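Everything below concerns the one structure shown next.
For this view, one protein chain was removed and the others were kept in their places.
Labels run A and B following the written order; every chain starts at residue 1.
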Amino acid sequence: MAWRTACRGIIRAEVPPAEIQTRLVSRSSPSPARLFEGRGLACRRGERLVFENLDFALSSGGALLLTGHNGSGKSSLLRVMAGLTPPLTGALTWDGTGIADDTAAHHARLHFIGHQDALKPVLTVAETLAFCAALRDTAPDHVLPALRKFHLAEFADWPCRVLSAGQRRRLALARLVASPAPLWLLDEPSTGLDEASTQDLLAAIAGHRAESGMVAIATHLPLPIPGAAPLSLEKFAPRRSAA
Amino acid sequence: MQRFANPGRFMRLSSRVMPWCGAGASIGLAVGLYLALLVAPPDYQQGEAVRIMFVHVPAAWMASFVYAFLALASAVALIWRHPLADIAAQAAAPLGAGFTLLCLVTGSLWGEPMWGTWWVWDARLTSVLVLFFLYVGYIAVVNGFDDPTRGARAGAVLALVGVVNLPIIKFSVDWWNTLHQPASVFRVGGPTIDRSMLVPLLIMAVAFMLYFATLLMLRMRTAIVASRVRAARLGEIEVIPEPQGGHQAAGSVT
Partner (left out) sequence: MTAFWALVARDLRLALRQGSDAALVVAFFVLAVVLFPFGVGPEPQLLARIAAGVVWVTALLAALLSLDRLFQQDYEDGSLEVIALAPLPLEAAVLAKCLAHWLTTGLPLAVVGPALAALLRLDGAGYLPLIFAMALGTPSLSLVGAVGASLSLGARRAGVLLSLLVLPLYIPVLIFGVAAVEQAVAGFPIRPHLLILTALLLAALPLAPWAAAAALRPALE
């Protein structure tokens, strides 16, 4: 993977603090397999039950593809996985421990990219990514490589208000590689992206999985993710009561 | 997962208890008002005007009590997510606001002959006024969102934030030099009020409490039935089959 070698070269050329070196080392050495599981999950949005009795399992290097019509609960499931929405019933576990026991640790291990881009018009592209990295206690060293990955490096000093819709989406996705996290939760990530940018996204996902990361993607656009386990939300729709 | 659809125990219990509470409240109010207005002696200082006390003081007690109930229900709703807790809190809020308003108005009517003024900005009156605003704010927050669950959660947090006002109300007459009379019933050392006045006062207090209980149960039952109707409309629970039509199976309501 040329980009990984290039990144390492760029980063090592400067004098990185010991913290970053440790991070790089742990990124490239094989990490133990992680398991993210959900059992018996049910979710309510407003007063409507969206899905029930849902199970899933995601392990290192794995990908989960959530499909279903509008309103079937794809976004809701991702929010439950992120810990934003508490499930009505059921439990989520990471390596056997419930995620509700330590929310800070759970947040530290995931990236959630939702429908909104979370961009401020007056901040520059580079400042936005540096802030997102700093929020996750990561040094801003990964910012420029992240911008390059999504071909945004030439816009690094532009304020966000002049970006097009596709560029805004790419910047939101660049957060994924600006700081490390084993679990990626993506809600319709390819919306508004052109062919080349979609390839950037797929490359990022593939690279992440190769480094023992895992990803759950909700999408209604076709996304060729090799070896992805499909999860159709329609199967878990609440049953209407019958005789 | 239709937790809110069948709080059966509460419905059964309240249908049995409510008539008794209602009867108790009516009798209590009748007896209490008779004693207060006709039998209790006039105060040696205040004369007949003291009879306002028999409405003002129980209303004040209920205002604080209902807020404490509201805060407790909100705590249960936030911590254990019990569905009845939200319903109880929202049912109690307008009742508490009513008691507070009654307390403020009767206090004002009493203050005019006694203190020579309709209102004074001392600690007790100001903190009860703040209590009234807290009730109104709670009702506004609960109804201010399109999503009712969101409103319920926000209201619960507000109710808990406002609890700091309760000790201020209670102890304001002790902590500050106020025009309002210090406590004469709930105090260390026992009540200082004469028995001929204490008895009607306590009867009125019990009557107010039973009245609150009756209305609370009524409002909660209404809220539960309303939520059942909403859930049935969304097709989530069985609809009881029509009596005519025999084998009409339970189905969703579209």
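The rule is simple: a residue touches a chain if its C-beta (ideal position, glycine included) is under 8 Å from a C-beta of that chain, and two chains touch if they have at least 3 such contacts.
On a predicted model such as this, the values are computed, not experimentally measured, just so you know.
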item: Residue among A:L35, A:L119 or A:A206 that touches the chain left out of view; value: A:L119
item: Touching residue (missing chain; options A:C132, A:L163, A:V177 or A:V215); value: A:C132
item: Chain not shown: contacting residue from A:L110, A:L144 or A:L201; value: A:L110
item: Hidden partner interface residues of subunit A, rising order; value: 79, 82-86, 104-105, 107-108, 110, 112, 114-120, 122-123, 127, 131-132, 134-137, 175
item: Contact footprint on subunit B, counting only the chain that is left out; value: 78, 126, 130, 133-134, 136-137, 140-141, 144-146, 149-151, 153-154, 157-158, 160-162
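The rule is short, and it goes like this: only the chains that are shown with their structure count from here on.
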item: Inter-centroid spacing, subunit B versus subunit A (mean Cα positions, whole Å); value: 48
item: Contact footprint of subunit B on subunit A as seen in their complex; value: 42, 44, 46-49, 52, 88-89, 238, 240-243
item: Subunit A-touching residues of subunit B, taken from the complex the two chains share; value: 1, 147-149, 227, 230-231, 234-238, 249-252
